[in-house]
Structure formats: C-alpha cells, structure tokens
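Below you'll find the structure I mean.
With one protein chain withheld, the remaining protein chains of the complex are depicted in position.
Which chain is which? They are A, B and C, in the order written, and residues in each are numbered from 1.
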C-alpha cells in the first residue's frame, strides 16, 4: 500500500481555545478511513486544515511523501483533495447544477458557460440518486428549496464532481436515511475500487464497521489511536474515543404501560405535509416516530409546536382542547421542541451561551426584567446535565463544537422544565457519551412525568429509547410497534410496508 | 497578551481612544478646543446625533439588514410638527413632543410593517418612506407657519441646567441608561439580540419576531421625532430638510461604536461614543484652515482608518 | 394671446423655494387682468442635473412657449437650452446665472450679494479686525460667486484678517455648529460673514457664547430672524435674495413673448446674458421697516421683492 496523505503533529488554536494539539492521520491509497472522536475533539478542524479552509498553526502535511503547504481550497483542489463540509458548502440561491460545478463550470471555446454540458453532466450525476432523493430533486431546483437530506446529496455530488483522489466526508450521512446511506456506501466502494481514498467521519458506529478499512481516533484535539477495522471491535474503538466506556444504554426492560390519563391527544391533525394523524401520549411515555426520512415526522412535531401549525384536527392537552398556532402558545403550555438543525433552528450566532440558554425560559416565564446574576446558577446546572464542554456562560456559542452546541440547545429546553418534549432528531452530531447521557436524561424526565415524542433518523436510537413507535409514511401513521414487536426487523418492515 | 489585544480591539475602547486622540489633536491645533465649556457644546451636538443613533442602534441590532434611512425625514417632520404645535409657547411643549413623537412613531411602525409583513428590505423600505415623508412635509408645511421653539425648550437644549450641563445632556445620559436597561435588563432586550442573531431560532423559542421588529422601527421613528423636537430647540425654527444631515452620520456612529450591520451585536454605549467621535472629528476639521475639499479628504480618510481599526469582517480562511 | 409657461425648480429643501413658486404663480394669475391667460406647467422636486434636464425636455416636448428655471447647474443646460431655442422656446433662468447663450438670466447678481454683505461687515468693523466666513455648498455656483464677491470687499479693507473660511451647506443647524466651533477656536473673532438662513444658526451660537455685543455678523431676512435681530439688538446686516425673482423673471418673459424687444446694453453678468435686479439690503437702520413689513406673515416668510410688469417694461424698447 502507498501512503497517500500524512498529517503530523497538527496544531490549531482559536484564541484561547486549542482545537488541535496533536492532530495526525495517515491515509493509504484506495482505502476508506474512519476518523472518529467525541464532539469537539477536532475532527472537522483537522479536515478543514487538510482542505485548505483553515490555517494550521504548526505541523506538517505531506502527500505521497512530499511536504505540502495548502494555502486555500483552490490549492487543496489542485492537489486532488475535496471536502464534504459538515455544515455544507452550498449556495442556497443557486441551482443544484450550479452548485455541483461551482468554480469548475464547463466552458465553450470562447469561455462562455456551456449550459447544455452543465445540464447533461448534472443529470448524469443525479441520476444515481433519483430513486432515493425524493420529490423536487432536479438539476434546476434551487438548493434553498431542498430538504436537508437532499442538500447532503448535492454536497456529495459536488465533492465527486471535482474528481479528487482524496475525499473527506465530514458526517456526510448525518441527515441521510437508510436507502440513501446504502447508495452512498455503494459509491464509496466504487471510488475505492478506482483507487480513490476516503476519510469518513461519523458518529454511527454501525457505519464504521460496515464500510471502513481503518480507523483513526481523536480525543481532545489529539490523535490517540489507530485501528484496522477488521481486527478490532466496537468496544475497543469506543474505549479509545471516550477514555472509559459509556456505551449506549441497552434497550431497557419493557416498562408497564402507565395508566394515567393521556397528557397529549391528537385527533386527525393535518397540514400540508401531515395527514390525519391521531395519537395519544401519557405522562412518562416516550413515543418514537419512525419510518424513512421525510415522511412527515418533523412536520408533525413542528405542527404540534406551532411552527408550521396544523390546519385541521384537534389537539388536547390534559383533556382540554387547545389551539397552538405559534411556538409561544406551545411553550406557554409546557411544550418544548429540540431541533436537529441547530445552525438554522437554534443557534443565536455571536451571542453568549447564557443568552442561548435563556431564550426559551424567558418565553416560558415571561419576566419583564432580567437579572442575569440570579439566573447564572440555574443555567450552569442546565448546561451541566449533559456534561457540555464549555469555557463559561459568557463565552460565545460559536466557540463550541457542533455537538457541544447541540447540548446547549437541549439544555435551553430542559431549563423550562417541559411537560411535553418534542425531539426532532435531536442527537444529530452528538457524540456517543453525550448521547448516552441524553438518553438517560430523557428517561429520567419521562419517569418524572414528562411525555416525550421522539423522532430520530437512527432506528437504533428509537429502539433503545421508546416505549412504542409510530411508523410514518407519506405524512400519515402507517403502523405502530409496541412491546415485543419493537425490533429492528419490524421497524424496517413497517417503514417500507406501504412505501411505493 | 491576548487579553491586552482583545481589550485594544474592543470597539468601546477604540472609540474612546479615538475621542481622546481627536481632543488632543483639536487642542494642539487650536488651544482652547478642549476647554470645558467647548466640550459641553460639542456634547450637545453629539447628543442630537446620539438620540437618532439610539433608534438606529435598535434597528441595526434587530438584524435582517436592519437600517433606517428615513430618520432624516422623521427628524424634519418632528421638528416641523413640534414647531407648529409649540408656536413659541412653553405651555405647548409637552403636546409638541406628543404630536411629533406620535407621528414619527407611526411612520416607523409603517416601516416596520413593510419590512416584516411585506418583507421589503429595510434599506429600500426606509428610503422609499423618506420620499413619502419629505413629500408630505412639503404639502403640510406650505402655508402653515413652520413655527418656533418654545423658550423653555431652547433653554433646555442650549443653557446649563445642572452642574453647568444643559438639560439635553442629562436627557441623553438618561436615554443611555434606559437603552442599557432595555437591552440588558429586560426580556425585550434579550429578544432584540435574539431576533437580530437568528430570526428562525428566535421564532422557535416563541418570540413574536415580526411584532418586535415592527416595534423597533417604530422606536427608531420615535427617537427621530424626538430628535426633531430637540433640533428645533437647538436651531429655534425648522425647515423641511433639517434632518437630512443626520441620516448617514447616525449609521456611521452606530458602526464605529461597534454595532455590526449584520445584526445581533453591539450596544448603545458604543453608538454614543461613536456619535461623540464623529462630532469631534467634524469640529476638529472645521478648525483646520483648509479648503473644503481638503476637509472632505481628511474626513473620508479618518472614517476609513476607523474601519481599519475594527469595522472589518472576519477572514474567510480562519 | 395665451401662453403656456414651464417652471422648473430642482431643489425643494427650503421654504424659500416654495415661496418662489407661489409668487410666480400669483404673478402668472395676475396677467389675467391684463387679458393674458397663462397656463403654468410646474416641475418642482429634488432632482439632480440630469433629472432637471429631463424636466426641461418634457417641457419642450409639451410645446411650452417659455421655460423659467432655477437651475441646478450654471453650465450643464447649454445643449438642452440650445434645443429649446431651436424649437422657438424662450428660456429664462433665475436665482443662478447660466452660461447658455440661448437663455437670459433675470435675478440678483450673486457676486454683488456677497460683495454687499462683506462691504457692510468691513465698514461696520471700521476696516479693522478678525473675520471668519461661513459659506454654503462648496462648488455651487451661487455660493462660489458670493464667496468671490465677499473676498473682493474684504480685500479692499487691508486691516481685516480672515481667520478661517468654512462651509455649512446652507443648513441652519450646521451653521450653528460651525459657528460654535469657530468661537471656541478663535476667541478673538470680531466679524462673521455668513450667508442666508445659516445666519440664524450662527447668531444663535453667538448668543449662546454671550458675544452678541462683541461681534458683528451678517443676517438673513426671514421674519423669524428679523424678530430675533431686533429683540437681541444684534449688529447685523443682510443682503436680500428675494424669492420673488422667479415672478420677476416671469413678468419679463411674458413681455418678451408678446414680441417686445430688449433695450440695448441692459445685459451684463459673467456670461453677458443677465438682467440684474436690485438687491435690497437691510441693516440696523432699516430693520424697523422690514419688521413692520413682515408683520402678520408666517415665520418662514422671507422679505421679498418683485419686479412689477411696469418695472419690467423698463427693460424693453
């Protein structure tokens, strides 16, 4: 095997924050290499340094044994490096085709844009994803009109279109569903066969063992372990990542169905994307929303929260019919909503962690005046529940890694002590340790009487946390699993059951 | 070292430093420039700019490219209305404030509705509103006397009230405190930063984003109208374009005070210092014996230098 | 004979301009008594030079008999006035002279306006002392002419030192701020030349500094200021640029349209196409009359003066 890329002793500081203290990575020709580690350990930073978008402070990079200085994304591209950005690098106002070929447009002889070639090449590229990409995915569609998974697909295609020899996929599967992931893996294998090397970052351990050849693990800004995938196991890898094992809680013993009166009852609610959904949720219950991605699960949660209000049906809370046409109504009634799309739905960029936590509590409690000193302790506690890694409440939210930010946004809602918790794929980008904490916390909240609706794009999460699961298809409930029936097999079956 | 660097690049510190440098320059160029009574007079002029900048700050912090270019027209409207209502009578000052503030608050609300409900970009909405208000002013000021400031109002602006300071300075300090309380000690203040920083996230935490933003434009109009009342107290009478000269300076004061035009950042103290720095600069330039074009060149260059110090966007390559 | 006359005003920033148009409208209406019906086509809005050229073009396309214009530039209208003249349209500029040989100017001599103000100042100071000036918009022709006239008068008094020349853009508040800064910088100011409405601002600053008794400064002629002037016992003097200049220009234009010929040798000015109107001057001696004349008028009303039809006839053969 040839050593294609080598990163050694890479360091990177952001002011006082040390993002990387000793980043290292060795990538062989034609392999798929997993880069793993807890939130904030420096994976994205290392990748961006390799792709030229972040400047390192020290350390060396070499390609095929020759030391290289990568001064920007263009230089990286010239060296054959392409990065799938965790936060994506797409321009919302441009079409799918324009985005895929941005900066490397096909030109006619006179240097004009060759629109026909652009369309042809794009259609060739997107054809592979036609089956799994869902409605509205075409060469001319504007990226701003696409769903998160479709955007990830565009980012994948954009990377592929650059025909690189080194591709870094930074959480490329985070928003993809099973089918989409399968197709993506097929492509990874083809690339491998062509001799292209891939670095693959994910927080899903199954994916690591399914597709990668070798594994590099980082912890606290340093590379701490390397494995050959076939010669190791989950336990060992997780151990390297977190120091001591805090594995995902195993599926708990089925709990007796609570006989308390329902906290939340939906009767045939619907809007543009949800049809006639009815369900009932008791205090202490965690109900999962399953099925393929984009079947209306998020829309149901957003409808219930008043962000995309229902246009039909009724909502009852503790027996009383309520009207929820905007989030403030929901918050006032003790409902909380945690979104997985933190950059868009949650982060107050540039503001302090304090303010980021405070927002929901203020809406709930409606104080006229604010005395930050008196709230500090309470918010510190809220942030601590998920062992968030942060410098202090007055540090800006942007100084945290993606995963740690997400913990803050969960803390934001915990601070309101909600009685109904709506979780919309809340663990996106959260590391294993935090995920375990989070699940334990969700359980505890349920045990204390909260009612929880939980949507996750990962079946394993649903299976390990939920008392029962409603399986969605095309905006409607296609089935319900409970008790003994809660198995991965049944869940997959139900999801595909009535799908076209 | 890092702390030192971040202190030195703090907009508030920079604005304060620029003020000291300008004062020193003024004193060096013409001894007596930095005399107490002269500083008080400069502060009076700064206060007028500072009051408009209060509204401008709110609108800019509130985000979504927030900017209010109609403040000039609203100042003129406030001045003309106040002048007409007061007609030189002390007894009518309160009513004048009410009428001027009420009318401009309404205009601001209309701006806000255009920005929030019709989603017109603020720059365009408030620019368009400027034309409408100016037009309306020409219509209403015709035939009606432009009116005079009441003597008590003029004394409030121009004459010492307490500790040798004119009432307007006390008022300005009060506005500074109120703005701080609003932004840092009320839920509304936190909400303003939140909507300025991420509107969708603000909605999802239950904030009435449109109502708040509309209110911000209303407040900007209100501040402009009140500034109009002060302006007529400063100049004695008013004319239809009296507010024009404050429009871009109010934006600049806000920017050199460290309030990012991207929204969700900064505070009113910065804008106050910005207003003082800008007024000082203008006045230092007046005392230079230079041709007009020379003053313009220096003015532009100093603005650019202030931008160089800290009004810069971050590097794309971190 | 009936006429269609275009009035173009390219700046609406002050009541002076409103009064200018209202007086022109009144003058046009008054012609009805003489059996002449005048239809006015008025453009009055904030425009830049090409915007005002656009208005003139529209007037030409509309087929007016004459165009009376308060121009935004002295030179920029040369080509368009040539086209108007070619179409048989009479063009009369007012308030600011124009270089076009195809137009005439009826208004005051802005150079003389400045000359008179500064001559008064020099004389009042007894030819001795320190002077500062506060001028209007730099680069604006009327301003440049006034500045030139003022400099001429001051140069004639060798005992006078000009400490600083500044601009406050014909804006009263800026005039006040500028005066403040000047007072702070130069404790030894004896006299101030300040144009137009800015004078009210400057005087306010002088008053705030408690120097009304020590400083002589030019003034302005709106009623508001006349009242202050007499109440405060200022030492002041003001050249008057009457808003009636456009009405005067209109009267001249109608007579010309009626086929009368101008007398020989009445044209002067920078471009040799100007008929100058008298510049009334108000000083402490004549102030009482001016205050009386302004009695009952609104505060923004400016002392005015306009050429009657009879006076205008004096320019014709």
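By our rule, a residue touches a chain if its C-beta (ideal position, glycine included) is under 8 Å from a C-beta of that chain, and two chains touch if they have at least 3 such contacts.
Please note the rule applied: contacts and distances are computed from a predicted model.
S.K.: The chain dropped from view, which UniProt name applies: "Ribose transport system permease protein", "ABC di/oligopeptide transporter inner membrane subunit", "Phosphoribosylformylglycinamidine synthase subunit PurS" or "Anti-sigma factor antagonist"?
M.R.: Matching "Ribose transport system permease protein", "ABC di/oligopeptide transporter inner membrane subunit", "Phosphoribosylformylglycinamidine synthase subunit PurS" or "Anti-sigma factor antagonist" to the record, the invisible chain is "Ribose transport system permease protein".
S.K.: Of the chains that are displayed, which are in contact with the missing one across the whole complex?
M.R.: Across the whole assembly, the hidden chain touches A, B, C.
S.K.: One chain is left out of this view; which of B:32, B:128 or B:151 touches it in the full complex?
M.R.: Once the missing chain is taken into account, the touching residue is B:128.
S.K.: Would you indicate which residue among A:23, A:40, A:73 or A:479 is in contact with the undisplayed chain?
M.R.: If we include the chain that is not displayed, A:73 is the one touching it.
S.K.: Kindly state which of the options B:22, B:45 or B:255 is in contact with the chain not pictured.
M.R.: Answering carefully, the residue with contact to the hidden chain is B:255.
S.K.: Quick one: say which of B:28, B:95, B:211 or B:307 touches the chain that got left out.
M.R.: The missing chain is touched by B:307.
S.K.: Please output the residues of chain A touching the missing chain, sorted low to high.
M.R.: 51, 53, 72-74, 76-77, 83, 85, 88-94, 98, 102-103, 105, 107, 111-113, 134-136, 145, 158, 474-475, 500
S.K.: Using the touch rule from the top, list residues of chain C that touch the missing partner.
M.R.: 7, 9, 12, 18, 21, 41-51, 53-55, 57-58, 60-62, 73-80, 99, 137-141, 144
S.K.: For chain B, which positions touch the chain that isn't shown here?
M.R.: Residues of chain B in touch with the missing chain: 65, 67, 114, 118-121, 123-125, 127-136, 138-139, 142, 248, 251-252, 255-256, 261, 291-297, 299-301, 303-304, 307-308, 311-317.
Note that only the chains that are shown with their structure count from here on.
S.K.: Work out per-chain C-alpha centres and flag the one nearest the whole-protein C-alpha centre.
M.R.: The most central chain here turns out to be B.
S.K.: Using the average of all C-alpha atoms in each chain as its centre, how far is it in Å between chain B and chain C?
M.R.: 33
S.K.: Averaged over CA atoms, how far is the centre of chain A from the centre of chain C? Could you give it in whole Å?
M.R.: Taking the mean C-alpha position of each chain, the two centres sit 71 Å apart.
S.K.: Give the residues of chain A touching no fewer than two other chains, as numbers and ranges.
M.R.: Counting only residues that touch two or more other chains, chain A contributes none.
S.K.: Give the residues of chain C touching no fewer than two other chains, as numbers and ranges.
M.R.: None at all.
S.K.: Considering the complex alone, what residue numbers of chain B touch chain C?
M.R.: Residue positions touching the partner: 29-30, 32-33, 35, 38, 41-42, 45, 134, 138, 141-148, 158-159, 231, 234-237, 239-242, 244-245, 282-283, 286-287, 289, 292-293.
S.K.: Touching chain B in the complex: which residues of chain A?
M.R.: Residue positions touching the partner: 14-16, 48, 52-55, 72, 305, 307, 326-328, 330-332, 337, 339, 344-351, 355, 358-360, 362-364, 366-372, 412.
S.K.: Under the definition above, what is the set of chain B residues touching chain A in their complex?
M.R.: Residues of chain B touching chain A: 2, 6, 184-187, 189-191, 193-194, 197-198, 200-208, 260, 264-265, 316-318.
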